[in-house]
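The following block contains the structure, expressed as structure tokens.
Every protein chain of the complex appears in place save one, which is left out.
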Amino acid sequence: MNKYKTIREQAYESNMQLPALGLVFSTFGNVSVADRDKGVFAIKPSGLAYDKLSPENMVIVDFEANVIEGDLRPSSDTKTHAVLYKYWENIGAVVHTHSKFATSWAQTLRDIPIYGTTHADYLTTDIPCASPMADDKITGNYEYETGFQVLNHFKEHRLKYEEVEMILVGSHGPFSWGKTGEKAVFNSALLEYVAELAFITEQISPEVGRLKKSLIDKHWQRKHGANSYYGQ
Amino acid sequence: MNKYKTIREQAYESNMQLPALGLVFSTFGNVSVADRDKGVFAIKPSGLAYDKLSPENMVIVDFEANVIEGDLRPSSDTKTHAVLYKYWENIGAVVHTHSKFATSWAQTLRDIPIYGTTHADYLTTDIPCASPMADDKITGNYEYETGFQVLNHFKEHRLKYEEVEMILVGSHGPFSWGKTGEKAVFNSALLEYVAELAFITEQISPEVGRLKKSLIDKHWQRKHGANSYYGQ
Amino acid sequence: MNKYKTIREQAYESNMQLPALGLVFSTFGNVSVADRDKGVFAIKPSGLAYDKLSPENMVIVDFEANVIEGDLRPSSDTKTHAVLYKYWENIGAVVHTHSKFATSWAQTLRDIPIYGTTHADYLTTDIPCASPMADDKITGNYEYETGFQVLNHFKEHRLKYEEVEMILVGSHGPFSWGKTGEKAVFNSALLEYVAELAFITEQISPEVGRLKKSLIDKHWQRKHGANSYYGQ
Partner (left out) sequence: MNKYKTIREQAYESNMQLPALGLVFSTFGNVSVADRDKGVFAIKPSGLAYDKLSPENMVIVDFEANVIEGDLRPSSDTKTHAVLYKYWENIGAVVHTHSKFATSWAQTLRDIPIYGTTHADYLTTDIPCASPMADDKITGNYEYETGFQVLNHFKEHRLKYEEVEMILVGSHGPFSWGKTGEKAVFNSALLEYVAELAFITEQISPEVGRLKKSLIDKHWQRKHGANSYYGQ
């Protein structure tokens, strides 16, 4: 147990943040946190209620999705997490939820347009929505292919996963990631907030235009890069 | 009292879940839990505030809707529950609420289209909406006929109640059921969640299409059937 | 103080229900409770925060809107309450809020259409919206005229205040009443709930039709009149 104590605790804490932030209904969400040195991640057990979680029942899995330690079956989305860790070497945590507004946008198969500075404080592009997979991949190794659906969307649209730390998987729901569990969960919450703002914005003015480039650049630079001046 | 202790307690616990989950306004909701061996069910008393409920004041009723034990009048919807228990032999609990989004869909007389995997994790069809009854049935034995309105809708549309554990009664509101009180209440909460997602989805993209068949089948199979791999 | 103790306490309790039920923002709401024998009512002081209220600081006012007892200025809507008590002899309490959905409907100057049985359980008509007053009445004795705006709307549309216990004052917000403070506050909460359901319903299906007459009659009769069978 001790060997994976840190990621067990971080995965537990991050999973518990999801209901606290109002991002999950029932058990519909999961967080994993990786230990890059050991080549494993700790992830929520499948279908277990949040009030039954503990650091001890997090499941330890390697980047090929093999269970390394743990008595319970890991999240049904485990293979998707494993693919992201394997190919994106700089991420330390992955989150999946079915939060209301992000999931609804995913169901429309639309990217979430960048309408304001709240969005631009964290990313300079629309929040991408990956198209549903071809049928043969769905009937095949589905959760594994979901990982590649995400990877391929980033490759095709020349997005960088270090800069755009979230995606909508079309017809399904949001995934986010980050260096730490805390950051990946924050990204899930930010995505849900921006998804709601974009929803209300379009309801008020269906013909609204995107944020202009100078504001996108300014707000991104305030929080990121060499001359950032936000935070401590 | 002891004879019905288990279903009294289960019905009480399940009724108390409705306000905890935000599914009822005032007293507008009721849960019953059946004991198939004894041929009875325990149901909430009519119009009683949730903070006045106790296992002891649940009313015991048979499948012909006769009160078997209890000083209070049972829920005004009791005959609907009785019909469902009588004709659907594999259900152990029934729930009725006026939850916001499910009731609003019921008021439109529309089925809730299957737009995403959150929906498909639990059922492979649209959530059905039964049309309002003919006037002579409404002026007649109304709550009893409401039961048949549900049964007939399932028969006419060749739906299986073991697979589709919920319905909207047009102009009125949602009913759900399940093997246990816990599962029937979960189905009510799931219905409300999916109803809200579908509402937001259509607001964002009025011309959105249904989930494609391969995804419907995959998500259903993940959670149900011989090769399911969700949960423990 | 003792002379008006009962209505002071009832008015206090009922006023405190408004924030508990999520019906008020800031101090935008007030409840009064009448003592018909003494010809007075107790009402919230104007602009006082809810956490500063007590039975002792409720203001006692007669049906001509004269302050009978109390150090604080009564609600700015006091004259409206007084007019309703004076002309509608069977009401014992009045409530005014700026609750979100009811106020928004009032701002559209539309009646809230009767779309479902949740609405029909409490009234058989649309929830009426009174038109804004003529300018000379607004610049004149405004709150007093608001009372007549309500009375005249009921007279012109042949509505009975014992059956329809609520109204929207156009461009302003909802008023409700009832035999007791508890019932009048319930009516405010019911109005807000029905207003939200009607909003969602029209968003889902803009061309939705009203509830059919047989269902309106049935649901009203279940809860009211000689053969009612709802509650204990």
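Some points to look at:
Think of it as A, B and C in the order they're written, each chain with its own count starting at 1.
FYI, a residue touches a chain if its C-beta (ideal position, glycine included) is under 8 Å from a C-beta of that chain, and two chains touch if they have at least 3 such contacts.
This is a predicted model, so every value here is computed, not measured.
For the chain missing from the display, the contacting residue among C:Arg73, C:His157 or C:Lys179 is C:Arg73, taking the whole complex into account.
Contact with the omitted chain, checked across C:Glu69, C:Glu202 or C:Asp217, is made by C:Glu202. Interface residues of subunit C with the unshown chain, by the touch rule above, are 25-26, 28, 45-48, 72-73, 76, 98, 100-101, 103-110, 132, 135, 138-139, 142, 171-173, 199, 202-203. Against the chain not shown here, subunit A presents residues 115-118, 186, 189-190, 193, 196-197, 200-201, 203-205, 208, 211-212, 214-215, 217-218, 222, 229-232.
Note that in this section only the chains that are shown with their structure count from here on.
Contact topology of the protein chains: linear, an open path with no closing contact.
A rotation of 90° superposes the C-alpha trace of subunit B on that of subunit C, rounded to the nearest 5.
Here the spacing of subunit A and subunit C, counted between their Cα centres, is 47 Å. The distance from the centre of subunit A to the centre of subunit B, with each centre set as the mean of the Cα atoms, comes to 33 Å. Within subunit B, residues 203 each touch two or more of the remaining chains.
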